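Accompanying notes for the structure given below.
In this view, the complex is presented without one of its protein chains, the others remaining in place.
Moving on to subunit A:
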Amino acid sequence: MTAPVTEPTARPAGGDPARTAPAVTGIGVAAPNGLGVPAWWAAVLRGESGIGPVTRFDARRYPAQLAGEIRDFVAEEHVPSRLLPQTDHMTRLALATADEALADAGVDLSALPDYAAGVVTAGSAGGFEFGQRELEALWGKGGRFVSAYQSFAWFYAVNTGQISIRNGLRGPSGVLVTEQAGGLDAVAQARRQLRKGLRLLVTGGVDSALCPWGWVAHVAGGELTGSTDPAGAYLPFSEDASGHVVGEGGALLVLEDPVAAAARGARVYGTVQGYAATFDPAPGSGGAPRLRAAAEQALAEAGLAAGDVDVVFADAAGRRDADRAEAEAVAAVFGPGRVPVTAPKTMTGRLAAGGAALDLAAALLALRDQVIPPTAHVAAPAADCPVDLVTEVRRPAGGLRTALVLARGRGGFNAAMVVRAAD
């Protein structure tokens, strides 16, 4: 028997967030408007959108024809050839993104104690394009034509499993599915593991389901815009909002124990100071939505007041009723128009499990560079959305110290996370 290796650094939930808040030390991004952090962030600050006509398949027959596709990802350049037959596009993107995040963190994984590092990702529909190919084989040709890899290339746990194997991460790991809210819930779960003594987690979400079968599921969901104008399709908070555009990609973060990060002299983007998840009352039950409660609880956990928040990254559903509800929640917490609100996802589309993770990455880089990225394509918020919507790059005179990221998942999932600039 070997000695237990659980680190004796476990600390209770809560405590002083300044001392115990986990640090983000690495970021990896795959987004329709830029592959890798430098390309993506530069595009975001230029207001450059990655939304365009679907090219991955022939979408002409469908009532939605725009997507945020990552067009410059060549899997062979990022993923070992032996993994190609057994991975969906989504997993290949995730493996590349994890590589970038770990390299960015500059951490020597082999120097960590056994079981001290893990992976927590958000999932939504699994490797759906892979799944469509195998379903086609099954129904079109017969069961014996189904790939030996289907049993794990499609299921929701695949990205966590493959990242764990690729990087030798043997600590507690997990997968959460809360539709678009998952990117924050995963990071919160990673934070729990740090509190229990882990040193490091790779966490966030990277997603893609840009195949006809996934498309038809989205169409059935009824929330996609029918617009064919890439610059006028996904317009959250606008009077002209008509639904959202689906994109692919997301972000993975390296989240580290702050003491361990400091000890190795790691560069810290920012710290996770507060988080909360809530759920809306059942439809038709008459209760109020609970996004506001999530934001307030996250601030309370961070020990911060509304006035301490310098920018809000919105969920930005792009539907009139949902936008109004979010604007009202933000106004209720901060006062109408009292805090800058932005939605850089207008340049990528909504990324399912990857969306909130990418917003978190954007928030951290905003804090680093003291700049609020814009909400593209929206000229001004609707009168019934009382938010200070950032439609052009903004550099607040008072600086940026704290950001609040909001996310909602279909069905009633709400999540809010507070991140703070590194000292």
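The rule we apply is simple: a residue touches a chain if its C-beta (ideal position, glycine included) is under 8 Å from a C-beta of that chain, and two chains touch if they have at least 3 such contacts; residues count from 1.
The working rule: contacts and distances are computed from a predicted model.
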item: Listed names "Branched-chain amino acid ABC transporter permease", "cytochrome-c oxidase", "Beta-ketoacyl-[acyl-carrier-protein] synthase family protein" or "TIGR00266 family protein", matching UniProt entry of the absent chain; value: "Beta-ketoacyl-[acyl-carrier-protein] synthase family protein"
item: Chain not shown: contacting residue from A:A293, A:A325 or A:M417; value: A:A293
item: Hidden-chain contact residue, picked from the options A:L45, A:A75, A:L135 or A:A306; value: A:L135
item: Option from A:T25, A:T97 or A:T178 whose C-beta touches the chain left out; value: A:T178
item: Sites on subunit A contacted by the missing partner chain, in the whole complex; value: 1, 4-6, 12-14, 57-58, 61-63, 86, 114-115, 118-119, 123-126, 128, 131-132, 134-144, 146-148, 150-152, 155-158, 160-162, 164-165, 167-179, 182, 185, 189, 192, 209, 212-222, 276-283, 287, 290, 293, 352, 409-413
